[in-house]
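One protein chain is absent from this view; the other protein chains keep their places.
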Amino acid sequence: MLDALREEVCTANRQLARSGLATLTWGNTSGIDREQGLVVIKPSGIPYEQLEAGHMVIVDLDGKVAGGELRPSTDTATHLALYRAFGQIGGVTHTHSRCATIFAQARREIPCLGTTHADHFHGPVPVARPLAEVETADYEANTGRVILERFTNVDPLAMPAVLVAGHGPFTWGRDAAESVQNAVALEAVAEMAIGTRLLDPDAPELEPYLLEKHYRRKHGPAAYYGQA
Amino acid sequence: MLDALREEVCTANRQLARSGLATLTWGNTSGIDREQGLVVIKPSGIPYEQLEAGHMVIVDLDGKVAGGELRPSTDTATHLALYRAFGQIGGVTHTHSRCATIFAQARREIPCLGTTHADHFHGPVPVARPLAEVETADYEANTGRVILERFTNVDPLAMPAVLVAGHGPFTWGRDAAESVQNAVALEAVAEMAIGTRLLDPDAPELEPYLLEKHYRRKHGPAAYYGQA
Amino acid sequence: MLDALREEVCTANRQLARSGLATLTWGNTSGIDREQGLVVIKPSGIPYEQLEAGHMVIVDLDGKVAGGELRPSTDTATHLALYRAFGQIGGVTHTHSRCATIFAQARREIPCLGTTHADHFHGPVPVARPLAEVETADYEANTGRVILERFTNVDPLAMPAVLVAGHGPFTWGRDAAESVQNAVALEAVAEMAIGTRLLDPDAPELEPYLLEKHYRRKHGPAAYYGQA
Partner (left out) sequence: MLDALREEVCTANRQLARSGLATLTWGNTSGIDREQGLVVIKPSGIPYEQLEAGHMVIVDLDGKVAGGELRPSTDTATHLALYRAFGQIGGVTHTHSRCATIFAQARREIPCLGTTHADHFHGPVPVARPLAEVETADYEANTGRVILERFTNVDPLAMPAVLVAGHGPFTWGRDAAESVQNAVALEAVAEMAIGTRLLDPDAPELEPYLLEKHYRRKHGPAAYYGQA
């Protein structure tokens, strides 16, 4: 069942590990089969070098395990909240990558300081508020809720990333692989934003027309980056 | 004698080297057999790539060599002090990993600024005071003593790490491998704490209920991270 | 057609990837055959590990594709502007390498703080102004124009690098391989300039006579670095 998707999600998780974004077992990637309404996700706490496609866990959109022998990632409920709300995404990645997490810990959005950022994220990367004490009861689902609260009137395809305050980043994309690529891009722009602010606290944000130009080079009907 | 533990400790030392935490020969991991009261530890000054299980040195809890042909790590007496005082730990690791050592050199505890920290360390990582001049006589044993002095009323299982002022970190765990994982986690949270403080000197510590929630996700009877 | 140059440019692009300067697909290297007036460049959006010489795209100096089955890099028009204006260069590289891009985002030239810099760049590395809104129409060609505007009265052989404000670095050299080496050198001096400024905001620039001495050790008729 869902063998191709399991393979794809397993490969994306291994790619996440190779990218250097995931220390120990801190990171997970999932993918969805929209027709069947089923999500494939990394099992909890398994080292990346041991991961096989058969380890991937299948859950439905309510979180009920529908396949696989292992427990799914503890962050599964957050992934599911994103899949339910963002109907066009096909993959989700969560990491504690260093520089994106530094912004999350500082509870600051990542300003758009250059075209690298604009190529991937259509404006500053937003921060979701920290959970209230009462929200720790259903913690992972509520992590999804504070993200969605922050994304009111934000297009998740134009802004495929969020920082959860005091926690770390979630990214998404058309499939699992793209959600990993967005995690890599997010870490790079976070690292360069930190360096830019340290070198010059008053460095200006990118001109809005350059942000628009770069974003449109890679996204939407007029995109001309990559192969046809 | 203790062949399995020697193998395990050797593997943990090699893992330490692969993790990038140990420059040159600066780092050592040990494990204990509680029934026999014997500790297995890395020999002093041997490059990690040459390490074999047979090189591991066996010492009793008083520091007497009980097996092996090489001299044990110079830090052995510190490891032994921890094993004697913390009856539930099974492995100890010492490194001079960059960011944890930076906090040790600044003689500051590592504040808990995010959930990555809370997942592993139940509060700020403490700093043991620098040794007094008179304490250099029995230096490594006294390094153990200042750590234990600092851990009065601190649960070593909930706080499996310490920074020795002006020196560097020691971590521990249920076995040698877990003590290495805690060294990796410590370095990651130290790196992100430095970055967070540089980006915003006033970044807040994590809310206590979020610290509690994350710590309990991974530790204690209600833990639900990883496989059953 | 141009098989040797395609091989050379492919090798240079793979070298760029191995150097760690190119995240995802963010970076491209080209080379020129001056006799034929043809440029060979990396195709757009292809991962470096998949690159083969046969993928390289051939364009003339007006940007017309003259060989290859893939679309050339979106930055091709910028490369061509440099080849047309700088008659002695044989290769061009564009990256978003972290520290050079940090300076580009801070819109500051990289000061010459040491001999590493002087060995490669004859003075501070200049910043080209950000494009005006009207210049986004022919964006990549205009990126070339603002670079050339900045290089009025600057010798491109003595200063084989530029930062485009809010964007990132371009470097060049006698061939594709040397343009990659200059990108590596630029990143190194940018990283050290950031660290120097953070350690001491008032660190002085290198004495002009030492800049001159080091530059002339490696360049020009009196150079004595390397093999004859």
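As written, the chain order gives the labels A, B and C, with residue 1 at the start of each chain.
By definition in this document, contacts are C-beta pairs under 8 Å (C-beta built on N, C-alpha and C of every residue); 3 or more make two chains touch, one makes a residue touch a chain.
Being a predicted model, the structure only gives us computed values, none of them experimental.
All shown chains touched by the missing chain in the whole complex, by label: B, C.
In the complete complex, the hidden chain is touched by one of B:Arg108, B:Arg174 or B:Lys218, namely B:Arg108. Where subunit B meets the missing chain, the touching residues are 23-24, 26, 43-46, 70-71, 74, 96, 98-99, 101-108, 130-131, 133, 136, 139, 166-168, 194, 197-198. Interface residues of subunit C facing the missing partner chain: 113-116, 119, 181, 184-185, 188, 191-193, 195-196, 198-200, 203-204, 206-207, 209-210, 213, 217, 224-228.
Quick note on the criterion: only the chains that are shown with their structure count from here on.
The touch graph of these protein chains is an open line.
Comparing each chain's Cα centroid with the centroid of every protein Cα atom identifies chain A as the most central. Residue numbering shows that subunit A and subunit C use the same positions for less than half of their mutual interface.
One finds 32 Å separating the Cα centroids of subunit A and subunit C.
Remark: subunit B and subunit C have CA centroids separated by 45 Å (rounded to whole angstrom). For subunit C, no residue reaches two or more other chains under the stated contact definition.
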